[in-house]
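Note that one protein chain is taken out, while the other chains of the complex remain in position.
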Amino acid sequence: MSHKFIPHTEADIRRMLDKIGVESIDDLYRDVPAEVIFRGEYDIPSAMTEIELRRHFEELAAKNKNLTVFAGGGAYDHYSPSVVAHLLQRSEFYTAYTPYQPEISQGTLQYIFEYQSMISELTGMEATNASMYDGATATAEAMFMMVASTKKRNRVVLSETLSEAVINVVRTYAHYHGINLTVVPAKEGVSDQEAILKEMEAGDVAGVIVSCPNRYGIIEDFTGFADKIHALKGFLTINADPSALAVLRTPAEWGADIAVGDGQTLGMPLQFGGPYLGYISCSKTMLRKMPGRVVGATKDIDGKRGFVLTLQAREQHIRREKATSNICSNQSLMALYATIYLALMGKQGMKEVNRLSCDGAHYLCNALVATGKFQPAFPGKPFLKEFTLRTDLDMAKVNEKLLEKGFMGPLVLGDGLVEFAVTEKRTREEIDKLVEIISKEA
Amino acid sequence: MSKILDDIRYADSHEWVKLEGDIATVGITDYAQHALGDIVYVDMPEVGDEVTKGEEFGAVESVKAASDLISPISGEVVEINEALEDEPGLVNQDAFGNWIMKVKVSDASEIEGLLDAAAYAKICEE
Partner (left out) sequence: MKYYDKLIFELSRPGRKGYELPADNYGHDSMAELPADLLRKEDLNLPEVTELDVVRHYTNLSNKNFGVDTGFYPLGSCTMKYNPKINEEVAAMPGFASLHPLQNPDTVQGALELYYNLQHALSSLSGLAEFTLNPYAGAHGELTGLMVMRRYHESRGDSKRTKVIVPDSAHGTNPASAMVAGLEVVEVKSRPNGSIDIEDLKPLLDDTIAGIMMTNPNTLGMFETEILDIAKLVHEAGGLLYYDGANFNPLLGRVRPGDMGFDIMHINLHKTFSTPHGGGGPGSGPVGVAEHLREFLPNPRVRKTDDGRFYVDFGKESLGSVSTFFGNFGVMMRAYAYILSLGKEGIRNVGPMATLNANYIKENLKDDYLLPIEGVCKHEFVFDGLKDKSTGVTTLNVAKRLLDYGFHAPTIYFPLLFHESMMIEPTETESIETLDEFIDVLHKVAKEARENPEAVKDAPLTTAVRHLDETGAAKKPILTYKALQAEA
């Protein structure tokens, strides 16, 4: 019976049953109807030792292919400093639960406070919560916040320039929650601001969601947009890549009320889609409508600085069906990831990451256009690390060829559009090689 | 023992209301502030909002509890107690002195359905 994860010896079990006053383990389940006790065999393998387990995982890993990634679409192959993974393996961090007992959870509480501070720096907003599941669900929560902040308005307008994955999640949340969602088609690759404002004239729109950079990689210009939305008594949410905010105009500078996005770009391993984190920042006036955990600074009875979970009265364990959200945790360890990453990179490193990605992306873009087989899909529109081209090539075939050579080629968006991404991890040699393979196919 | 004033009316959800002309001043009772503990936030309506008797118009929060505010009377909010935005703890200091909203009532007779001090005191004892 004894297993390395289950310490009970036969003698222990006997002693414990005697203390409890029952004969057998079966007696501990005598309140369960006999017909639902499972007497069959589970369809899972027999126990593996560590040696076998490692082998099994190695076999599975061998069926995957690590590629040189030239695609993004919401997950980017950024550099992860060695230090981050090492510190995340401190088991005092990863084997702890939500910091319910602040006296013995100051480690967690303090890094969340640092995380909130750093994300607030990036977004320019006054408040940030302890993190959300991912960028898409954070965007859906922003939609709830806007509706909750406007009492009688139940419609949200979303620009089609958000990534498809984000739109799909927001659509799902809106449908079941009972919010009317209007998706306004893009115009030349960017949000159709006029059409969005026109939608708002009906007076039932709580807010607008746009993104920057958008699904095509374009850095959109929102000059004057927030003021016009505010004049119509609506709110503005901007979904933004937090890494890019080190150099791009911030949601606060655009006048947004809420900023959301996916933290994956802060050096998080691709890991087949997760774990990453979502962030949500807002202006002080919307703080009480913000979902999730929030950490605040305070003092203990001896006057020492300390940190606590705060504003808990908004949360589900107190308000139940009247809570602002059903969120009752965060992606805490990934918030620690983001915090350590941003501490290492600092203000200078974050600028360099963007500069390298931006220069590499433009270098690739120019090289592809120079082949004569690609044209910019949206000429003149500025981009950072991701860009969209138009081509007549059979890109499914080109991508097959690239795969053979160990590359993940661009995302195929349909209608002849393809989207490439370049990070600081890509080298000029890799880019030259990519262009060479594509040229040969062409 | 919580304080109960004689000259005003009460709702069983622990709000008090004082009617002067067609303006009703609304707050939470001393009993309610005691039960909640240190109040950290008062979620107030906006001036111009319509409130309805028996329906929620805001909430009071302490560190580990939150309680909806139920309007004891119907009408239009004409003033809110802005001092509570910065100092919600004033409600703990004096729940009757620190009102939450003033309402221009649409039907003054609604006040007749509310509890008097004696009836409210009985509820608090239970």
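Should a chain be cited, it is by its letter among A and B, assigned in written order, with residues numbered from 1 in that chain.
To be clear about the criterion, contacts are C-beta pairs under 8 Å (C-beta built on N, C-alpha and C of every residue); 3 or more make two chains touch, one makes a residue touch a chain.
Values in this document were obtained by computation on a predicted structure and should not be read as measured data.
S.K.: Can you tell me which of A:Ala202, A:Ala297 or A:Val369 touches the chain that was removed from the display?
M.R.: The one listed residue touching the chain not shown is A:Ala297.
S.K.: Which listed residue (A:Glu10, A:Glu201, A:Glu321 or A:Asp415) would be found touching the missing chain in the intact complex?
M.R.: The single option touching the absent chain is A:Glu321.
S.K.: Which parts of chain B are in contact with the chain that was left out?
M.R.: 38, 40-41, 61-64, 88-89
Following the convention adopted for this analysis, only the chains that are shown with their structure count from here on.
S.K.: Approximately how many whole Å separate the CA-defined centres of chain A and chain B?
M.R.: Taking the average C-alpha coordinate of chain A and of chain B, the gap between them is 42 Å.
S.K.: Which part of chain A faces chain B closely enough to touch in the complex?
M.R.: Listed in rising order, the residues are 151, 288, 312-314, 318-319, 322.
S.K.: Which residues of chain B touch chain A once you look at their complex with the stated criterion?
M.R.: 40-41, 43, 49, 61-66, 68
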